[in-house]
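Left out: one protein chain. Kept in place: all the others.
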Amino acid sequence: MNLWQFVEPSMLVNLAIVVPVIGALLLIAAGNYPNLRESVTLATAALLFTIVLVITDNTFNAVAMETTWVALFPGLSLTFVVEPLGVLFALVASFLWIITTLYAIGYMRGHKEDNQTRFFFCFAIAISSVMAICFSGNLLTLFVFYELLTLSTYPLVTHAGTEAAKKGGRTYLGILLSTSIAFLLLAVMGTWAVTGTLDFQPGGIVADTENKSLLAVLLVLFCYGIGKAAIMPFHRWLPAAMVAPTPVSALLHAVAVVKAGVFSILKVAIYIFGIDRLKEIPTADVMLYIGAATVLISSSIAMTKDNLKARLAYSTVSQLSYIVVGALLATPIAAAGAALHIATHAVGKITLFFCAGAIMVAKHKKNVSEMAGLGRVMPITMTAFAIGAISIIGLPPMAGTWSKWFLTIGALEADKLIIVVTLMISSLLNIAYLLPIPIKAFFAKQAPSAEPWSWAEVQEAPLPSVIALTVTSAGCLALFFFPQPLVDLINLIPGINGAINGVG
Amino acid sequence: MTEVLIDLVLLGMLAMTALRVIFLKDLFAVVMLFSIFSFVSALIFINLDAVDVAFTEAAVGAGISTVLMLGTIALTGRTEKKNSHSSILHLVVVCVTGAALIYGTMDMPPFGNADNPIHQHVAPRYIEDSPKEVGLPNIVTSVLASYRGFDTLGETVVVFAAMIGVLSLLGTARPTNKRATPESGLAKHRVLHVVAKIIIPFIILFALYVQFHGDYGPGGGFQAGVIAAAALILYALVFGASFAHRIVSPRQLEVFAPLGVLLYASVGLVGMIKGANFLDYNVLASTAAAGQHYGIIIIELGVGLTVFAAMLGLFYAFSNQVERSNVQ
Amino acid sequence: MLEQHLPALAILLPLIAAPIVFILGRSTVVWLLATFTGAWASIVAFQLLLTTLAEGAIHYSLGGWSAPWGIELTVDALNAFVLLAVTGVSTMVLVYSKESIAKEIDKAKHGFYYTAYLLAMAGLSGILITGDAFNLFVFLEISSLATYTLVSLASDRRCLTAAFRYLIMGTIGATFILIGVGLLYMKTGTLNMLDLAERIAAFDRSRTINTGLAFIVVGVSIKLALFPLHRWLPPAYTYAPSAVSSFLASTATKVAVYVLIRFIFTIFGPDYVFYDMGMDMVFMFLAIVAIFKCSYMAAVQNNVKTILAFSSVAQVGYMVLGISLVTTTGLMAGLIHIFNHALMKSALFMAVGAVFYRVGSVEVHAFKGMGKQMPFTMAAFTIAGLSIIGVPLTAGFVSKWYLVSAALQQNLWVIAVLILLGSLLAIVYIGRIVEAAYFHDVPEGRDASKLKEAPLLMLIPMWVMVLANLYFGIDTSLTTEAVGHASEWLFQSTELLEVAQ
Amino acid sequence: MSVIVDYYNYWIVVFLMMAGFYVVISANNLVKKVVGLNIFQTSVFMLYISMGKVSGGTAPIIIEGVTQYSNPLPHVLILTAIVVGVATTAVGLSLVIRIKHAYGTVEENEFQNEDDAI
Partner (left out) sequence: MSILDYFSAILLAGGVFFSFTGAIGLFRFPDFFTRVHAASVTDTIGVILIIAGLLLQTSFDLNIIKLLLILAILLLTSPTASHALAKSARHGGLLTLAESNRSNDR
């Protein structure tokens, strides 16, 4: 904490955005020396995390932090304001960046990938955009960095440079850019035209607007415009992005990018429409049910996928819609659950992806059907996988429990039994498509090798990767037992106002 | 009434000429008809009191343009091929445009009426005050060279630009190969030689007259430049381009044309240096009238120089092409 | 001493430099002189813009004859702003020209190139700041003649037919303008724009004036390549030398849009044009069709310069659309897009020219693998392409923002949606090229080792334009202030003002 | 009748313009196009000169005792326009010559067939 005590609190926000950029430039300079380059990345990640920690601390102490960069238009600037929801997301993202970097070092070296400098560079830029999204003070800023995030992750998706990667990249960029320009920009500008402001304000900014149908249209535009939230039918980009190297899938497509999407939706729900106001909007229900449908349909699709990463991708689509549903339920508890789900799902899903990557590096296996008996060879990895899976399913003692719990309570509170049922069925589906993998890995019958298991059989992924996935799986456990800091943070969000105080 | 009658007859001739151009396929005839069109319109201009314009139209439309067109068809062939595709769409476009214009004439001020707005606003000052303000009897020259001198600078630049365009496209006339000087088709015409030798000095004299008499009667730098160029064009036609090149070489023309523009512009710059606006001639001499006079003479010279060089340059470039194709 | 002559200087600098350049002939000196002139003209334009923003319109009577008897130069925020874009971009293209034309134009013709270039610049500047309707025609013809020449300088024979078509269409357009100006003159007796405006407003709106308006609009529409009068543009831009395409795409049509604005707003008055004549609906319809039709055409082409040319026609659609919204914001959008589009298109064409410099082709497949071989060039292309698409933090976003907000102000949601959908098409045609550059290898049979980065003299101006794209996408104060002033002034004293706000 | 006397001149001029315009857009031969362009422009010049005419006036050159002059301004404008016209013609014709060299034909449909027209 002392590290940053001489820095103005508002300055911290700038730092959080700029530090990854500086790191990115430095690592380009160090491009020819892999060790130096990766040290730089790690150091930057660590530095960023400390900054976010201080920001968190300040948030608890109610220190106002905001900063304005430039006025893009008269009355509209690139503005950054710290608020608890953003801090939560920033914490998750910056923490997981460290872990992912660690993992990526092992993965990239193990896989002998080309263009590693470009990889780390784009990664850092993406994180910088995520930070900016976290702290964005108005819709315009959010939009700007939302687009930057899309663009900076595009080279990551197409990293492999193969035909498949290109095809995936085209889908990725096509859907994300199209939806954001056609819908999100329109929604942003519509909001601007209707209200005359784009600032995120507690309680929303549309309160004075009489024209309900206009707001209804805006809400739909926002939901689909934020394509990163992957609400059906605009979810195709997410499975397509799975052609990326696994660390990318892990951080960006389990955490940063998709979470930026649902985060944006939460932010719009809370700070633009306001939770109370949201209830009155006719299309909120429509979108809610579309979200619920997405949950179920994508879970079902996930079951049919043999490719592990594809299965995880559809699982992500499904889980993202939990958060959307939480936001659109328009009750404080559901919103809180949604916010918490950002963190818990992140930890769980990243673990799963790490495992998938580790399997790929160590055994070059991609398909679920080939993984039977793998527990003997990669015990640590598969254990971590089990932990992550349980967390995603939402069983104690894993972190996912809490968020699902609050979401369910929120749905009950809102008198939306269908949603409750949806959540239940979805959990069952989760079990169906996730749990068999570790079970088969450990307990499948293996005819040829009758010999007792010994350490000599173990062929784990490189050490950094193993460390990373261990840490995240530990995180799944930790967040179950100590969710209080996050809960406290969420309680600070205006509109939630301590709705989930009793828990923890 | 006579004026109207003449006007009608001439316009009728024009209409017939224009119609004929549409249907004729022989390009040589088309070009000649265009030349006639130009001449007849020059007559109309005279009838409508626009003597300067008539002069220019006759020199340029009927003269230079025709020469250039003839040079072109000498290279490209003189018949238009049958055109199979239908031109109904074109006809519709033309009819719509024409209908719009006819619609527009409905509210036009009547032809020739002295109460029309254009005779009431702006122009009266030119007619009443220009003899005092500029000091020239020819109002057209006053307006051209002084009131709207900037237009005329632009016009000079346009001529210069055309020269640039043509030279860059057709290439500067190369130094003529002495041994292979192609015989001009007219070289054996003794009569032509004699008459040309007699007449060319007079043409040049006339050019100078037009140049310096433009203040008092119709004429000015532009017409003078064209006439002077015509003298050399005649010379080149009768005696062959290589002889003309010896009098004024293409390279010299490439210097004269920009020099004319610069001469014009420098008059304006001198005005600026003397503290007035660009092209303000009043400050060029001790009195405004003298200043105007000097200014106009110099800029007319500039115009004349550029136009002469450009027109001759155009001719050189075209004739060079023709000769080249003859050699081949 | 020079301060008072700034308006005249803006035209005179290139005008006087052109003959000097022609006399000097072809050498590096000529290039230096031309570039220097361009730079000076840009500075003059910048000073003019600052002065007009601070003190209002400047009137400069040529020859000391006051308007309407003499010709007057009138500089206000509107034309100073466009002038800055035109001179600035032209200067950068001049810098770029040296290497580019060395490859594409016969060495003997370099003198012609620079002379014609400067003449075109002089013509465009003249169109921009003259206050006299007929003088505008004269300068229009100077610039047109010079551009026909420039287009025809390329070595591909198709440039000739392109230039000829351009010449015919351009001359028809200019003659239409001449007819229109004549009709106005006939009814009012004056040629000075401000005087014309006063007298047109004072007289009853007659059929003659209506026709004059129609002819001027059609004539200018040919010049600005408004759909469906755009057919001359794609071949001209495709087959012209790259530097010329870059110059034309970023200046010529922009100046024509300015002329349209000037005639509609200053001379006829928006009340008359839009409310009495209903031209806004015509413009809006044509603009929308242009955006979609030409973006689609761009998406299916194989020649990158053709793609960019069609894109230009589509982008002109955006400008006209802004005008057709008849609000201050809409006009601001149109104006700001004039400026921004000049920045992005010049950068794009420069990048294409650089690829041509190395590869010798501008087909899409020639771009394959260029992301590796020419990283800086392709990065510039990509950023400028993003600007065309309208990605935030680029200049294109600013234009799009104003355009959409203008549409929304009028509650024209459909238009707003169409604008945004139009930019999706831009993703397609830019994306194809970028993809070829980054995700394909250099095709077989092409020696990759010879495909190096473009020379520095091409890269620098290219990147200046790219950085300008980014700069004006982030710091919009200058552009916004200028176009804000301009559009408020243009709407001044019209009954529409209340409606607009 | 007075309508005819007032406007006959303009109407014929409009007819001439349209004849020229028709030749420009419909002719297939490039030289003929240029000729059409010239006719078109010359007719426009006539429109200008017609409007400058004052019945009973004389050419605008100051002569003692004459008070009624025709309007000099259109004359000035058209002088400029004629020059512009010939400049365009010259450049256009040079292009035609070059096209002939490059394609061997100056018929529009023929060289369009040779190249893929955009």
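Letters are used for the chains, namely A, B, C and D, taken in the order the chains are written, and counting of residues starts over at 1 for each.
Keep in mind that, in the parts below, contacts are C-beta pairs under 8 Å (C-beta built on N, C-alpha and C of every residue); 3 or more make two chains touch, one makes a residue touch a chain.
Keep in mind that what you see is a predicted model, and the values were worked out from it rather than measured.
The chain not shown here is in contact, across the full complex, with B. One of B:192, B:255, B:285 or B:322 touches the chain omitted from the figure, and that residue is B:192. For subunit B, the residues touching the chain absent from view are 185-186, 189, 191-192, 195, 198-199, 202.
The rule is short, and it goes like this: only the chains that are shown with their structure count from here on.
By number of C-beta pairs in contact, B-D leads over the other of A-C and B-D.
Centre to centre, using the average C-alpha position, subunit A and subunit C are separated by 44 Å. Subunit D has its Cα centroid 13 Å from the Cα centroid of subunit B.
Separating the centre of subunit B from that of subunit C, both taken as means of CA atoms, is a distance of 31 Å. Along subunit C, residues 134, 138, 141, 145, 148-149, 152, 179, 185-186, 191 each make contact with two or more other chains.
Residues 100-101, 103-109, 116-123, 125-126, 146-151, 153-155, 157-158, 160-162, 164-165, 167-169, 254-255, 257-259, 261-262, 265, 268-269, 272, 276-282 of subunit B touch subunit C in their complex. Of all residues in subunit D, those touching subunit B in their complex are 2, 5-23, 25-32, 34-36, 38-39, 42-43, 45-46, 49-63, 68-80, 82-91, 93-98, 100, 106-107, 109-110. Of all residues in subunit D, only 17, 21, 24-25, 30, 33, 37, 40-41, 44, 47-48, 51, 73-74, 77, 80-81, 84, 87-88, 91-92, 95-96, 98-99, 102-103, 111-112, 115, 117-118 touch subunit C in the complex they form.
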